[in-house]
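These notes concern the structure reproduced below.
Omission of a single protein chain aside, the complex is shown with its protein chains in their original locations.
Moving on, here comes chain A:
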Amino acid sequence: MSSPLILLPGDSVPSEYLPSSNSSAPLRLGPGLRLLSQPPSSSSSKTSTGHVLAATQSGILTTDPKRNAVSLLSTPNRRYVPTSNDLVIAQVHHSSPDYFHCLITPQTPQVVLGQLSFEGATKKTRPMLKQGDLVYARVLSTGLGAGAEVELTCVNPATGRAEPGGLGPLTGGMVFDVSTGMAARLMRASSSSAENQESVDGLVVLDELGKKLEKVGGFEIAVGRNGKVWVDCANGGDSAIKATVAIGRCLSAIDEHTLSLADQKKLVTRVLREMKIET
């Protein structure tokens, strides 16, 4: 493992840091990187060394050889900048005949979400969203240049299904604000398997909460890259609200303080005890 590489905006990514792909999968770019030029398509199948990438944010370069992906770990408290394929939690601001106009971050221009970009939506069956409703959506395109509109979608246009599962209106539960870094950590922690948990910024809070809250019916969670986490304990019965608040408190405490794995477990136990939730 080579030493971590820190990039500043505008820096190009040295080709030796790119995952040397043996697979035929195309190189995947994560947030904070932009493709400047790529090798001619005839030779691209063998190697990714021909790619010229530049950083658009400052951060540490990370690569995932298994998925042939490369991305940039940005600073935790960075403001959210929409990037294609990010999962976000948007709040409907108003609707027009073709689009829902949504907010993904406050005090920024609104983004649009097509009225028909939901799973199985037709003109008659499309969801009727009101102002203030929440939607879990994927960033479809960000456009280029100043004033470009960001478009969201809740459906994969190729298959017509909500992919990955769970995209669509969020009802009930509660949204908690976390830093964008924490949202990214939560995303990484949920997508990686247990054995490499140590390397993924050590986040065991969700597993721990999942174990402890099994008795109250478990919980649903949706993480938006825009620094919002939606939590719902629909089966919780009487302690649903307490459990939801407990999850929110755990997340924000871990966000604000750097906690080791053992401390995270202790925190979960302490918060649940304070909230008087049986485990």
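As a working rule, a residue touches a chain if its C-beta (ideal position, glycine included) is under 8 Å from a C-beta of that chain, and two chains touch if they have at least 3 such contacts; residues count from 1.
By definition in this document, contacts and distances are computed from a predicted model.
Of "Protein DIS3 homolog", "Centromere protein I", "RBR-type E3 ubiquitin transferase" or "Exosome complex component RRP45", only "Exosome complex component RRP45" is the UniProt protein name of the chain excluded from the display. In the complete complex, the hidden chain is touched by one of A:G32, A:P82 or A:G173, namely A:G173. The chain not shown here is touched by just one of A:D86, A:D133 or A:E208, and that residue is A:D133. Only one residue from A:S3, A:S37, A:Q107 or A:T159 touches the chain missing from this view: A:Q107.
When the whole complex is considered, the residue among A:G59, A:G168, A:G224 or A:G248 that touches the unshown chain is A:G248. Annotation for chain A: contacts to the undisplayed chain at residues 91, 93, 103, 106-107, 130-134, 170-175, 230, 241-242, 244-245, 248-249, 271, 274-275.
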